[in-house]
Structures are given as structure tokens and as C-alpha cells.
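To start, I am sharing the structure in question, which I have written as C-alpha cells.
Removed from the display is one protein chain of the complex; every other protein chain stays in position.
We just call them A, B and C in the order they show up, numbering each chain from 1.
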Amino acid sequence: MRLTVVDAPDQPTPSDELAELYRGFEQELLVPLWTEIGDLMPPHPRSKAVPHLWRWAGLLELAGRAGHLVPVGRGGERRAIALANPSLGGRPFATPTLWAAIQYLMPGEDAPEHRHTQHAFRFVVEGEGVWTVVGQDPVPMGRGDFLPQGGWNWHAHHNAADRPMAWIDGLDIPFQYLTESQFFEFGRDAISDAERITPDRSRSERLWGHPGLRPVSAPAAQTGSPLLRYAWADTDRALTDQLELADEGYPGVLEPGHAAVRYTNPTTAGDVLPTIRAEMHRIRSGAETAPSRQTGSAVYQVFDGSGRVTVGDRSWSVTRGDLFVVPSWVPFSARSEASASDSDSGALDLFTFNDAPIFEALRLDRSSVEGKDA
Amino acid sequence: MRLTVVDAPDQPTPSDELAELYRGFEQELLVPLWTEIGDLMPPHPRSKAVPHLWRWAGLLELAGRAGHLVPVGRGGERRAIALANPSLGGRPFATPTLWAAIQYLMPGEDAPEHRHTQHAFRFVVEGEGVWTVVGQDPVPMGRGDFLPQGGWNWHAHHNAADRPMAWIDGLDIPFQYLTESQFFEFGRDAISDAERITPDRSRSERLWGHPGLRPVSAPAAQTGSPLLRYAWADTDRALTDQLELADEGYPGVLEPGHAAVRYTNPTTAGDVLPTIRAEMHRIRSGAETAPSRQTGSAVYQVFDGSGRVTVGDRSWSVTRGDLFVVPSWVPFSARSEASASDSDSGALDLFTFNDAPIFEALRLDRSSVEGKDA
Amino acid sequence: MRLTVVDAPDQPTPSDELAELYRGFEQELLVPLWTEIGDLMPPHPRSKAVPHLWRWAGLLELAGRAGHLVPVGRGGERRAIALANPSLGGRPFATPTLWAAIQYLMPGEDAPEHRHTQHAFRFVVEGEGVWTVVGQDPVPMGRGDFLPQGGWNWHAHHNAADRPMAWIDGLDIPFQYLTESQFFEFGRDAISDAERITPDRSRSERLWGHPGLRPVSAPAAQTGSPLLRYAWADTDRALTDQLELADEGYPGVLEPGHAAVRYTNPTTAGDVLPTIRAEMHRIRSGAETAPSRQTGSAVYQVFDGSGRVTVGDRSWSVTRGDLFVVPSWVPFSARSEASASDSDSGALDLFTFNDAPIFEALRLDRSSVEGKDA
Partner (left out) sequence: MRLTVVDAPDQPTPSDELAELYRGFEQELLVPLWTEIGDLMPPHPRSKAVPHLWRWAGLLELAGRAGHLVPVGRGGERRAIALANPSLGGRPFATPTLWAAIQYLMPGEDAPEHRHTQHAFRFVVEGEGVWTVVGQDPVPMGRGDFLPQGGWNWHAHHNAADRPMAWIDGLDIPFQYLTESQFFEFGRDAISDAERITPDRSRSERLWGHPGLRPVSAPAAQTGSPLLRYAWADTDRALTDQLELADEGYPGVLEPGHAAVRYTNPTTAGDVLPTIRAEMHRIRSGAETAPSRQTGSAVYQVFDGSGRVTVGDRSWSVTRGDLFVVPSWVPFSARSEASASDSDSGALDLFTFNDAPIFEALRLDRSSVEGKDA
């Protein structure tokens, strides 16, 4: 261990005695605050992570090659390829707390059953044909579907189609890695024929997918949503409704031209997962969001449309499938810019997930919109 | 004031001194515990209310006559006719805490705007054409629809149809009357033309009626559900799903042949109103529920089908629209008995509301199913 | 049952048909809203209860006579004599929700063990020598001590002194009576010799009576405080501290010259009982509180000093031990008026309990201070 002044302007006058003292600190495994305070206690979060963009086309091409070269099975568990923020030391951390990966399953393939304390979800930007089997309940995955999966639930995947399928996984792997709270168990090596069915709705949706209604037989609050699929048709309609209400002069949208829904746990009305917030935003063609920032980090994926996003001092034109990260306290805004190839609406649909529930639970959340602290 | 021994076996030996003492109590406005303890502190709740049944046909006929004789307007406010439990002194209290009334509106009629702290809902067993305007949001009312309305929201009704319409109102009027917490304000005498529209969905449903999704723009927890209509199609499908899941061997129903959903506030995941729980139960043809009882009272209305219900030592054959009350700690069970005139399914659909949220909030809830305390 | 117009100015035009309709209502056990709305849904709470004062001297004299004439034993359970609000029909209800009684135990007497769901407390305005045995833990009772006792705890009393002792009991008996949620069980007929000890501190105080500290071994939240005695020395010091802080220019008092502490459950930080709030107020000599009112009712007892209290349109000079009630939404204020016989400080100490936790749990609480709604 070598003591170095990380970030602190006012330091004691160098002297032999001071050098001797610092050697004593090193021998005794001690580090003074005054040499590191600027790094440890900055005036506001200065993220180690940087804004970065991953193009969907590139991810998909590499994942497709992995489909041919890398088997899926016990041990490796999943053909998942994670975003590694350029400034986080090559670790598979999209941000200091969040994992985001593309997962890829070949026709007829299964991913074996396991469970872990890491909270997870799947989100599908394109494709169909895979069912995620959660607690023996096969859950369909199609474009726009969001599948949350609270920690410690058994789960496997199987591709029932004749084509490969890709989707993104979001988890709190970095957070649990850093705080050292993670457990993992292998499940059965193969799912049963009964779980290999391909229903249109999971059993969880049949129990929990009715607005404002809950089964009287169910226990009260549950950690992680018991609703295992938030189907795109519902999300799409909710966003459309918000924009139409705004057109009629009524409240609902987040700001002009900007609709947004949050996925919630129907047993708590809170976030869908204890450590992860997930939302879908729709920015109308030509609209732009106000720059805002918050403690904690986020990952975005373009679900539909095209536009331009600005993250701190970076700015990119983005289109379907592109993924990018917004580090803590870095301002973010997005503008919808319909292109000729976009769908009729011309809106920019952004799926996003972040770690806000951690900060809210611990009373560490802060945010500001256009410089106005909240 | 005259002191009398209400219910207590062991009394002090009568004497002149005792009589003198009791006269002292009366003069000083005092009552000893020992003369009343059996009434005040019984081994378990012994309700002042009794089980009672009101036939829908009779209610509807009287309400129709009131439609011609009694105007709706400022002062009387509503053409509502309340169930008066036979043993509650002629007061319009279905149970000691709950109000249940039939409300009736003639074609083209309006009920004027007001607001009150009493929590309320409407439930429609038949008919259509009336919109309840809550906070200037017109909410349609059709068969099977449930419309909660948290306290202190402005609301009016207007009948846009060419026929009269009836529905039931449930409120916590007796509870707030007994605890003396009620406020009331008159609103505008007439709703505006803009509120006289007759949309298929209220604005509240467009914002809040999407399963598991909430508008990001909305405030967090709200007292009383912001979802102002729970449409029958959703409720029906949820019940059907539960019974089908049971047929396939999966959990979901409350007991064999008995599906049940609870209306919830999507901002809290708890009961739809702070003082009132509301549920829809479906009992399959031939099925019977286990006798159960709980602290607190309930009102039931047959929504569909026919059957036999047993409340303590009373038992009735019931059919669509019939209303009955279950007093505190009196056992209740229901059996579905399809008749020739019933709908195809033959199931008995029971709408019910009760005061359980009061007892749960105050840790006074108890229940037992078939003699098993919980 | 005879239908009468209780309180409503605008009534339908009398006619034979209307009379016939009303007879129909009566026969069918129905009551229209329009004849009762003024009573049921007033603009603000209009309590059935009235302000009233009971003099301690009178209570004590009658209780003492009861000590000689009325045995304490199984059946009658307690020699408790309750305040009966003059306008509540002769029932032993101080207010519509609260019970307040003087209890009296002769030297060497025991009150037998029982338990009930009614939440209770004891407060001692004078005397000593009785221990309340809660769950076999003997809790001393002395002047100024407050002893809460959450529902469904076994408890008995024994007088270990050679003199009678009196204190007041507060319970939610009327509330549980009206809502019909009460259970009751007899316990052992006699407490054991081991419970007949007379320690200075109960075991509950040894576990829970340390500021800001909790036993790690204890379960988390508990219904009803596990701290069974709030000793006067602590309460007195807290009030003194508040007034001294105010003298030094720091916050703490409720208003100038008016200190107040609330008894709390150390496992929830909320009210000491689920349905009852209890507080001690100290009003400095010459100070006067701002008139305030709230939904829900309160009982006050003068603990020390003298003064003048105003409840709505009633006003009384009060002194040690006097009890009075403040009905829902009736303004209350107090002025300290030291008399020659008062203790050195000259302050007016008022103990009070009310039903605010019920209204807060159900979001029905409202209050105003000097006409300013809150």
C-alpha cells in the first residue's frame, strides 16, 4: 500500500516527520481523510462511470456469433453479454450498480434453472418465441414485454421457436457485488414437459393482470412483483392515453409531449423490484425533454423511433435497440427526431431502468430539473 | 338518567346505602362498570344489528315511485333510500358502521355537486346511462361497474339516458356519524356542458386503468383510489381466470369453487377506500363457501345467479339485486343454486363491502373460518 | 319504526302519494337520505356529546363509599365508576369513543385477572401503593405515573398499602362497543405470591425505559407499548426542559408558555395505544393556550395547579383532579391561574387523552387553531 494524495488541495507542510508519519499509516493500514477528501466527499456525485452508447446492431451481431460458439448450460448458465462501462475497470458493470446484458438463445435451446438474490428483469426490443419459466410458470416474451423477476425465484428459459431470439437482461449484480449480499443456487437441469407449454398469458398474468384488482387468496405485500409480464399492449395504450389526455387539455403527461409510465408491484404499489425502477417513456415527434439529473444511474434502450439523446457532454443520434448509460448526477435529455424509416407515430419510445429505489429507501435521493434542486 | 343493571350477574347486596350510592352516581352523571360490564365487554362481539334481507324488486319499486314524487336538488341532494337495520333504532344504518342505499335518477336529471369526508362508492347491478362526475371527470356507470370515491372529492351525477337508472351507494356514514368526523360542502349547482359528455372511459381510467402501470407524473400515495371505475369486463375476466386456473390445478381461488377479487387503490395496493373494503365473489354452481366470521360488518348484493345464503341463524334464497347484511362476528356462508332463469354459467356472483380496513388499521381485526381462530 | 324528518329543510311537497311512499319505506325498513341529511352529513362535526366537568372531590367521595359497599371480584371485575356524558343517553361514555372512570381499591384488595381487546391505560393523580400486574409483571403506580396497556394483555391489580387508592382508567370501550370488535376473557382468579412483590420499577421499564435504546432481543413493532409505566419523574423533567429551552430562546414548546409531551410506543414511535393518544401539558402561570379544535374527542384531568378552561361555550375554574370532556370539533383553551394553595411552580399541568390515532389511521383527522384549518 502506498499513500498518495488522491484529491485534496490543502496538505500539511512536507517534512521528514510527516513522511515518517505517513509511513506509519501505511504500516498500520491507515489512510488519512485529508489526502482523499476531495475524492471521497465531493460537492456532488462525480461518477466513476462515463456516458457511453452501445449500438444494437453490433451487440446483436456479436451475440449471434456467440450463439454458434458458446454453449448454454450448467456452469456458464446463460449466454449473456454485458455492457462494460469504459471507466469501470473492464468489469461487466454498465453503471456502478446496474448490469445490462444482451441474452441470446438458439432455436430449441434451454437455459438451465437457477435462482439468485439479484433482482432481475427481461425486456424485449424485438423477436419472440422464448418463454421464461419462473417458478414453473411459463411467461411469454414478445416485443415490448417487460418481465420482472424478484430475487430468489427459480427461473429458466426455453426457445420454442425455429429462430434465435435476443433480449436484454437488467439486474442489480454490481450493487449486490459491491455490498456483498448475493446468494445463488442451481435448480433442476431440465424443465419438465409441463413447463414447455407456450401459453399466450402466464398464470401470473391471469392472477394479477387485472387493473386495480387483486386475488383475495394472495398474501399481502410481496418482495418483487408477482405479475411476471407487463405486456406491451397495456404499456402502449397507457402511453397513448396520456398523450391524448394532454391533447384534450388534461393532466397526465410528465411534460409537454412526454408521456411516461412506471412498472409497479401490485402488492405494494411501489417499484417493481426492490432495487430497480423501470419505466417506459414516449416522446412525441419533435418534442424534447427538459434536462434533468438525479443521484443514481440509469440505463436506456431505444424501443422505437429515432432521436437525439444528450448525456452530460456527450450526444448521440439513436435508433431502435441502441443502449446507453446515464451516470449519477449527469444531466440527461432526449429529443424525438422521426426518420423516414420509423413507424407511423414518429414518437421516440425509451425504455429505462435505474437504481432509484435504493436511494429512496435510504433517503439519499435527490434530483434536479434544469438546475432546480428537488 | 336512571341507573339500571344492563347485563351483569354478580351485583352487590342491595341496601339502603347502596341505593343512596346509586342515587349519588346518577346525580353526578356516573355509571359503574359492574352493572354494565356484560353488555360493554362481552366475551366476543354481540352485534346490536341483526341479519336482514331486502329484496331488490321491492327496493326498485319504491325508488321508482320516489322518482315521481321526490325532486332531486340542493338540500336533499340525492334521491337515495337507505337500508335501516331493524334493530338499530330506525336509523338509516345497514350496520353500525355502513350505509347502503338505492339511488335513483330520472331521465335527464342531475344530482347537484357536493363533497363530504364520508368515503363512498357506487355499484351497478343493472341499467346504464348515468355518469358520475368526480372532480369534473365524467365516469360511466354500467352493469357490474364499481366506482369508488374517496372522501372530500367533488361529485355530481347526470342521467344522459331516456330511462331512469338505479344503483347502490355504499358509504361509511354511520361510522363517521358515531365517531363525529364528518364534513360536508355544497358545490356548484349545475355541472358544465363540458362535463355532460358521455365517454366510454373516464379520464381516471385512461390514467390509472392499466395493470401494474402508473403515470410517472402522479403523486405517490393517494387517500382513496384515483381509479374511479373498475369496469365489469375486468372483474369478470379476473374471476373467470381464477376458476380456470383452479381447473388446471393451480392456486388462485379462495376455496374450491370460490373465486374472489378485491378492489384496490393502485397508489397504495391497499383497500380501495380507507374505511371500506369491496370485493366481488363468484361461487360456482353447486359450490358452497365455508362458514366464516370476522370482527366488523358487511353488506352483500347478489350481482348474478341464484343461491342460498346463511347468516347466523337466518337463511334465505336470493337472486339478482337482493341485499343482505352480515353483522359483526356472525357466521356467513353461501351456496350457489343455479335456477332455470340464470345466465349460462350458473355461478352466484356476490358483490360485498365491509369495514375491515378500520379494524386492520387499528389492529382490531379477527376472523375465524369454521371455528378456527385466525 | 316511524319516519320523521330529523334535520333537513327542503322536503318534497306533502301528498297522499308521498305519505303512502313513506309508509312503504317504513314497512320495508328503509329511510330516505333527504329527511336525515342535515343530521347525518352536517357541514362539520356536531357532537352528540356536550362539554361537561366532573369535580374530583365528588368522584373520590362516591368511590370511597363504593369501596365499602361494592366488592371487587370475578363478574364485576373492577370497582370502576365511569363518567357518563349528559347527552349520550345515560351510557357510561365520557365521549362517543372514550371511557374514563375512577377506579378504587381498598387496602389489601385484589382486582382479578382478565384481558380484553379494549386498549387501556391508568393515570394516577394522587396516591400510591397499588401495583398493576400486566402479564405477571408488577408495575408500580404513583402520582403522575402513566400506565398504558395494549389490548389482549392479561392484567390484575393489588393494593399492597394500608390505605385505599384511586386512579383513573381510560379505555376505548365506547369505540369498540359501537364498532363491535370487542373480546374478553377471564384469567386466573388470584395472582401468585411471586407477582405480589412491590418493585420500584417494573420489568418492562428495566427493558424499555432507557431513552433511545431498545433490547436487541425484542421483536420489532408491537401493538401497544411494551413500556408499561411512564414514570412521573421523566415526564416532569421533559416538561421542565421544554420551558427552560424556551427561556433560553430555543424551540421545543408548543406555543409560548405551553410545554407538551406525548407518550409513545418505543417499538413504533407512534401513539402509545392504537386507538388512544395520551399527553401531558404544562401551562405556565399566567399563560393561555390558543383555542383549537379537532375531529375526535378528548378527556382532560387536571394533574396539578389551577386554572380556567373553556370548552365551546362552557368555562370552568378547575383544580387538581377535576375531569372534563372536549367533544369533537369544539374549541378548547386553557389558562393557568395559580392560587395560593398551588405548588411552587404555579403551572397548570393537564393530562389528556383522545381518539386522534383512529382518525389519523383512517385519514379523517382535521384540526384548526384559532380558525386556521390544517
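Definition applied: a residue touches a chain if its C-beta (ideal position, glycine included) is under 8 Å from a C-beta of that chain, and two chains touch if they have at least 3 such contacts.
These figures come from a predicted structure and were not determined experimentally.
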For the chain that is not shown, enumerate the shown chains it touches in the whole assembly. A, C
Which residue from A:A101, A:V130 or A:A334 sits in contact with the chain not drawn here? A:A101
Could you tell me which of A:S297, A:T310 or A:S345 touches the chain that is not displayed? A:S297
By the document's definition of touch, the residue of C:L21, C:L105, C:L227 or C:L364 touching the omitted chain is C:L227
Chain not shown: contacting residue from C:T235, C:T275, C:T310 or C:N354: C:T235
Chain C, residues in touch with the chain not shown (by the definition above): 203, 206-217, 221, 225, 227, 230, 234-235, 237-238, 241-242, 244-245, 250-254, 260-270, 272, 279, 281
In terms of residues, what is the contact footprint of the unshown chain on chain A? 1-3, 8-12, 15, 17-18, 21, 24-25, 28-34, 36-37, 40-49, 52, 54, 58-59, 62, 65-66, 69-71, 73-86, 90-92, 96-97, 101, 116-118, 151, 173, 175-185, 223, 274-275, 295-297, 327-329, 355, 357-359, 361-364, 366
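Methods note: only the chains that are shown with their structure count from here on.
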Any chain in contact with chain A as well as chain B: none
When the CA atoms of chain A are placed over those of chain C, what is the turn angle between 0 and 180 degrees, to the nearest 5? 180
Chain of greatest Cα-centre distance to chain C: A
Dominant interface by contact count, named by its two chains: B-C
Using CA atom averages as chain centres, what separation in Å is found between chain A and chain B? 43
Inter-chain centre distance, chain A versus chain C - centres from mean C-alpha coordinates, in Å: 53
Centre-of-Cα separation between chain C and chain B, whole angstrom: 31
Multi-chain contacts only, two chains or more: what residues does chain A have there? none
